[in-house]
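Have a look at the structure below before the remarks.
Part of the complex only, each chain left as placed.
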Amino acid sequence: MDVKIDKLLGDERHSFLLEFIDTTLRGCGQVMFQNNSLTGAFFFGGIFFDAYLNNTPVIAWGCLLGTAVATLTGYLIIRDRTSLRSGLCGYNGCLVGAALPVFLVPTPTLWCVLILSSALSVIVATSISECLKGLKIAALTGPFVVTTWVVLLASYNFPQLVHMGLPATFLPQQHTHLLTHSYYHTEWLGAFNGVSEVFLFSNIVSGMLMCIGLACGSLWNVFYAVFSAVLSMLIALWLGGTLQGVDAGMFSFSAVLTGIALGATFSKPGMMSFCYTVIGVFFVVLMQGALNTALAPLGIPSLTMPFVLATWVLLLVHDKTVLQD
Amino acid sequence: MDVKIDKLLGDERHSFLLEFIDTTLRGCGQVMFQNNSLTGAFFFGGIFFDAYLNNTPVIAWGCLLGTAVATLTGYLIIRDRTSLRSGLCGYNGCLVGAALPVFLVPTPTLWCVLILSSALSVIVATSISECLKGLKIAALTGPFVVTTWVVLLASYNFPQLVHMGLPATFLPQQHTHLLTHSYYHTEWLGAFNGVSEVFLFSNIVSGMLMCIGLACGSLWNVFYAVFSAVLSMLIALWLGGTLQGVDAGMFSFSAVLTGIALGATFSKPGMMSFCYTVIGVFFVVLMQGALNTALAPLGIPSLTMPFVLATWVLLLVHDKTVLQD
């Protein structure tokens, strides 16, 4: 179910504006690999719903602004019009725009930096894609993570970017007491938190809205999103992850992306790709735990890097294993 | 002296089991680049000798289990049967299996994670090899290090993986007093600790057993293993490394691998490759010191990463210098 907004109205006069809106919505949809403006609209719906519910509208507007700026940058400088039109210039800016107001106080300086960083994310994305071309794998949300990490790390030296909600820096220490497994205390609807947490917030209703958006592309997307979220919660609980973290979707959001990527995007759904996805989800939960530790001394969040790294590893073995037919 | 166990008995009925045992032993031998089941047997001999001597049999069994699981995973999913049969699927699992019980308490959860990680090491190895294909260099023990680092880092967030013997996290500080050189206090037989320390333990007898295993391939292996171990001890002492560390082989195990790799594996033994190896050993000692510092805030060991990085750098310049004929 793919709707081209600019074709819908058939109004030649406003065609660029409509095409731009369509491309921007696709940019949001591409956060979960959907070249689909309707999906993007549902995603924005989920984001604005939570933002106004929690009285943090700047986050939603930052997300929209980031997507639009990145898309516009794409129109201005990128030669490859097909990938631009599919929203592939916008999704990193979408996430940069969502992430910065979560961690930094929305001052005028921040808004300028948000605009510049969203534009920069297009250049970083082109650059990373160029590096990965020979390996035939996609940049995924790597450019978003790199751009946001640079801004957040830099903010420690640039006090005009005022911190708010960045994790405190600390040297990793293991908890000395063993947690008991708490499967029966778990809020399993938290799987939908895992979906919304891709955009850096926990909201079950938003997660459901996003699943409707995913369904516009294919029901397999929804299946793998929810399945991977639940599986990642199970694995995290088994390994002793904290209940709050598991319920809030902190171990699931990367798994959701890995699930959609491996199960329904870069391979045909089937038994083999199912096994493949299960391996991927196990790997991504470990990777999430690992990156959380590795970044603790630096005081920055791991964002979707666990998804990016685990998925790259698994995409690279495609041709070498029998996991893909 | 290469013996194919499955050919030896000529018993068709058990041929897969025997081939599997043969491949598993080669997996252990490949830790030091030896496609040789006898070498693998000597290595396992050294490992079990130390493990039972020190009352830590789980380490040896973990090592054996890891090799077997990784080899089995190779049989199940890897298309390239030649490299599989040479033991190239097994060596990373061998080291993962040896490393995890050294740093984590052997609970049932750990054993599950050990099995899953050993299997994962095959995927990580295939993936890294794919990245390095264009550069024409081997993955070396990089996949082992990456997989083990991920599990160890993750363990800080997953208390079911209970710590035991992981280095404490700290911010690097230089010792304020200069150590005097202590060449005459050094236990030079510690060079054999450097050999056994490849498998993460210090035992001179085990190191000697492993040298016998290396000799099954070529005497050059033994020469470069011992020469590099002694040279690395000299360099570390010269730079003021602690006597305990030097004697225990902490500055040597990466050098042993670098020596065998550069001197006797990836180039023909000769004057040029000798110089080349000396440069490599100097570099790897520096790299060992550097990675020990860099990983201090994260509380994970550098494992054989110094060897991997230094050897990659030197293998990459092969064609560009006169060091290789």
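Residue numbering begins at 1 within each chain, and the chains themselves are lettered A and B in the order written.
The rule is short, and it goes like this: contacts are C-beta pairs under 8 Å (C-beta built on N, C-alpha and C of every residue); 3 or more make two chains touch, one makes a residue touch a chain.
All of these numbers come straight from a predicted model, not from anything done at the bench.
Novice: Whole-complex copy count for this homo-oligomer, where the file places 2 chains?
Specialist: The number of copies making up the whole complex is 3.
Just so we're on the same page, only the chains that are shown with their structure count from here on.
Novice: Could you say what rotation angle superposes chain A on its sequence twin chain B, using C-alpha positions and rounding to the nearest 5°?
Specialist: In short, 120 degrees.
Novice: Once you find the CA centre of chain A and the CA centre of chain B, what distance in Å lies between them?
Specialist: About 37 Å, centre to centre.
Novice: Per the contact definition, I'd like the list of chain B residues that touch chain A in the complex.
Specialist: Going by the criterion above, the answer is residues 76-80, 109, 113, 116, 120, 123-124, 126-127, 130-131, 134, 149-163, 169-171, 297-299.
Novice: Touching residues of chain A toward chain B in the complex: what are they?
Specialist: 134-135, 171-175, 177-179, 236, 238-241, 279, 282-283, 285-294, 296-297, 312-314, 316-317, 320-323
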